[in-house]
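Yeah, one chain of the complex is gone here, protein chain that is, but the others are all in their spots.
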Amino acid sequence: MLIKNGLVYDPLNGIEGEKMDIFVKDGKIVESGDGGETIDASGFVVLPGGVDIHSHVVGSKVNLGRLMRPEDHRKDPVPKTEITRSGVGYTVPTTYITGYRYALMGYTTVMEAAVPPLGARHAHEELNDIPMVDKGAFILMGSNHFVMKYVAEGDLEKLKNFVGWLLKATKGYAIKLVNPGGVENWKWGRNVNSLDDKVENYGVTPREIVRSLAKVNEELGLPHSIHVHCNNLGSPGNSSTLIETVGSIGAEMGGPGSGESTNETLKGTAERIHITHIQFNSYGGEDWATISSAAEEVAKTLNKKKNATCDLGQVIFDDATTMTADGPWQHKLYKLTGNKWYNSDVEMEVGAGIVPYTFKPKSLVNAVQWMIGLEVALLVEDPWRVVLTTDHPNGGPFYHYPKVIAWLMSKKAREETLGKIHKSALSRSTLPSIEREYSLYEMAIVTRAGPAKLLGLKNKGHLGVGADADIAIYEFKENDIEGSFSRAKYVIKDGEVVVKDGRIVKEHWGRTFLVNPKGELMDEMKEEFSKYYTVSLDNYPVQPEYLPRCEVVPCR
Amino acid sequence: MRLLLNTGRTVDQGVSMERGKTSSEYFEKVAVAFIHPDDMKELGIDEGDAVRIETDFGSTVLKCVKGGTEKGTIFVPMGPWANVLTGPNTEGSGMPSLKGLTAEISGTKEKVTTLDDILRMLGG
Partner (left out) sequence: MGEVYKNVVCPFCGCLCDDLEVVVENGKVVSTKNACPISKTKFLDHSKDRAKPQVRKDGKLIEVSMEEAINKAAQILKESEFPLIYGLSSTESDAQRLAVELAEFIGGSIDSTASTCHGPTIVAAQGCGAVKCTLGEVKNRADLVIFWGCNPAEAHIRHSVRYSVTPQGMYVRGKKERFIVHVDVRETRTSRMADMFVKVEPGKDYELLSALRAVIKGYEVGDVAGVPAEMIKQLAERMKGCRFGIIFFGMGLTMSSGKHMNIDAALRLVRDLNDHTKFTITPMRGHFNVAGAGEVLTWITGYPFAVNFSRGYPNYNPGEFSAVDLLFRGECDAALILASDPVAHFPIGASQHLAKIPTVVIDPKVSLTSLIAEVVIPCAIAGIESEGTAYRMDGVPLRLRKVVDSPYPTDREILEGILRRMKGC
């Protein structure tokens, strides 16, 4: 296949809007071609397929979200076609519709950000029913019994062993922490309120859990960093928790508060931390009445700490379904809104909660939240350390990403929305005064090149020779940025045209990424497992049958 | 005599179902009505006697088992015999009326309804 005369943006290879030809063979980008299909991309922009570093698309919690919201689905029924299956969209789309809508936007890789180990089999079953995209699963570990036990014992070797084994047993991709320690306390109806609160019965603190897993993550050489949903998420004044969390990682190298870029960081041996949906943890103020943006301070921290990265969790003014493993936060949100509430605790490991929510421009709190996400994106200088997400479906559904792109690329687009929000919000954030507008190149970084790099997916996010032929081609119209990126002209997945003129033309089945770190279960772990779990250890690891199409990403 | 009818699972119903629904064991364990001893006395029946049970939806003859239920109520294990008595109207919920039905019970000299009788009722 030849993609001719397109304007190529390929930040990982330093290509910024060059007119060039791209050759594809056997699902890969190659040096030169010999015939086959030719796509005339004259006047179009050519980008690597989008990479979503954080989304909730499958598994027990997402499916409970679907289950509890028939009123949501009824707003967006999707009929079958000759090529595609039917389903529903809106805030918690069904698996097939999830795949189609990502593809229509030009996204070709999606990471499910929160999988309870005991539910991993379920998550993989659903991943196998998401067409079009490649995918992976982050495994929840921040309140895992064995993790906290070995952190308490200060035994990083055992911790490493366990973490490595768990990633393999669950066929997971990365270590995910959600309100570390707090989710265990929620199992008694309580929470932790700071990095140094103790987890009941274990005596460990969130700080110790985060630091230990960050260390283990690098010693195992995992491709992605630890992926952290901080403590105190959603609460006014919680930016201090976020800043402290970031500060606690890599601090040993240069004393507290340090962690500037060093050779070690570049070599990848230093500890890294990815703060997810940073918007939800960048609040100033003391309560809901005084809530304000702490984005400036947060961005300052990120600008200094080169080992920290983030994704936005941008709020969209629309319906959402909030769902996180942060049980106590979801309970709080239920109490705040009075909306229906699902809670789902998982033995020995984690929990989850789900509450429907609507972000309204005339709500002061929601308006501030909306500003914060964009503010962080525009104040963090290095786009390689910022990723565009809405924490789907928490801040809003993923198919609104083109809206976020428009806000980032156009001050005018921001001003239009600023004109519609609660007036008191305007003075609580610096967003109105920010001039920066993302270039197409920067947009390509925060939606594909950056996340691919942070995930350690070497064949994704770029169009160099050897890369997977996941390519998105858009007709870019400066006066309709949102429209430009909502419906790709062409999407090529693994070398095949799957989207043409904003329609699915072929159903394609992507693969699931896994890691294969060192780590075996020790006898003492087996004994404890059989005592406290309600399933046999034999039946716990996800069997190979659940990974019909997979690719092991090597450790570093 | 008017009693309240409940249906549900029993161990014997479960085991005999796995043995086979056309087996004699299934018939023995499922074509039964559990009745409180006081009600049995009032009905003038002994354990093992046949009783005719009638609801708004149908009527069947079952073998009486003593006890296992409260006074004023009878219990019939889930299965084809209970199905004759339960109501298909779900009141828009999808769930038929399988518990808390009003039933008229009397002793009878008739034979216990067989599976074949029920299949005939189905018109199958």
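As written, the chains take the letters A and B, and residue 1 is the first residue of each chain.
Definition applied: a residue touches a chain if its C-beta (ideal position, glycine included) is under 8 Å from a C-beta of that chain, and two chains touch if they have at least 3 such contacts.
Here the structure is a predicted model, which means the values were calculated and not measured.
Undergrad: Which is it among A:54, A:101 or A:122 that touches the chain not included here?
TA: Going through A:54, A:101 or A:122 one by one, A:122 is the residue touching the chain not shown.
Undergrad: Of the residues A:94, A:235, A:314 or A:429, I need the one that contacts the missing chain.
TA: A:94
Undergrad: Touching the left-out chain: which of A:1, A:15 or A:78?
TA: Missing-chain contact among the listed residues: A:78.
Undergrad: Where does chain B touch the missing chain, residue by residue?
TA: That gives, for chain B, the contact residues 4, 6, 8-11, 14-15, 17-23, 57-58, 68-70, 73, 75, 78-80, 83-84, 86-100, 115, 118-119, 121-124.
Undergrad: Which positions on chain A touch the chain that was left off?
TA: 58, 60, 63, 66-70, 73, 77-80, 85-88, 92, 94-96, 118-119, 121-122, 125-126, 129, 187-189, 201, 331, 334, 340-348, 351, 354-355, 531-536, 538-539, 543, 545
We take it that only the chains that are shown with their structure count from here on.
Undergrad: Using CA atom averages as chain centres, what separation in Å is found between chain A and chain B?
TA: Going by mean C-alpha positions, chain A sits 56 Å from chain B.
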